[in-house]
Structure formats: structure tokens, C-alpha cells
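Moving on to chain A:
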Amino acid sequence: MTDVGYVIAGWGIAAVVLAGYSVRLVLRIRQAERDDAPRNVKP
Partner candidate 1 sequence: MSGTSLWREAAVVAGKDLRIEARARVALGQILPFGLIVILLFAFALDPDRGVLTRVAPGLFWIAVLLATLLAVGRAFAIETHHNARDGLRMAGLDGGAIFLGKAAAIALQLAVLEVVLGVAVIVMYGVDVHGLGVVLITATAATVGLAATGTLYGVLAAGLRLRETLLPLLLLPVIAPVMLGATRAFEDGLGGVPGDAWPWVGMLGVFAVLYTTIGVMAFGALWEET
Partner candidate 2 sequence: MERDELLAPIVRRIVGVLTIVSLVALVLFGLWGAPTDEVQGDAQRVMYLHVPSAWLAYLAFFITASASALFLWRRTRADVWDRVAGASAELGVMFTGLALVLGSIWGRPVWGFWWAWDARLVSTALLFFLFLGYCALRRIPSSDPVGAAKRNAIAALIAFVDVPIVHFSVEWWRTLHQKATVFNPQLNPEIHGVMALTLWIGTIAFTLLYVYLLDRRYRLAVLEHGRADVELAHAIAERTGVKAGVT
Partner candidate 3 sequence: MSLVIRLRTVVCLLGRFPALAGADLDVAAGEILLVSGPNGAGKTTLLRLVAGLLAPYSGEAEVLGHDLYHDRLAARRKIAIVGHETYCYDDLTARENVEFFARAAGRGTADVDAVVDRVALGDAARVVHRGLSAGQRRRLALAVALVRGPELLLLDEPHAGLDALGREVLADVVRDAPGEGRTVVMVSHELEIARPLATREVRVDGGQTAAVTPMGATMTEPAAKSTVSAPAVVPAVTP
């Protein structure tokens, strides 16, 4: 394989960005649901 560094960098950055965003999103949703649950907001 040629240009291994560039391939690793490209796929690595994409994986980190996409996974990072997804995980953070899921965690924020969990946190928000936990905050909401005791107050019983859902209409």
C-alpha cells in the first residue's frame, strides 16, 4: 500500500469526527432525558 500515512490520517480523522459527534449526541440525549424524567414533562 502506498501513501499509508495519508490513508490512515484520512480514515482516522473521519472515524474520530463521526464517532465523536455521534457518541456526544447520544450522551447529551441521555443526560437531557434523565433531567426530564423526574419532572414528568411529556405531554
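Regarding selection, all candidates are chains of the complex that A comes from, given by their letters.
Note that contacts are C-beta pairs under 8 Å (C-beta built on N, C-alpha and C of every residue); 3 or more make two chains touch, one makes a residue touch a chain; residues count from 1.
None of the values given here were measured: they were computed from a predicted structure.
The candidate from 1, 2 or 3 that touches chain A somewhere in this complex is 2. Against candidate 2, in their complex, chain A makes its touches with residues 1-4, 6-7, 9-11, 13-14, 17-18, 21-22, 25-26, 28-29, 32-33, 35-36, 39, 41-42.
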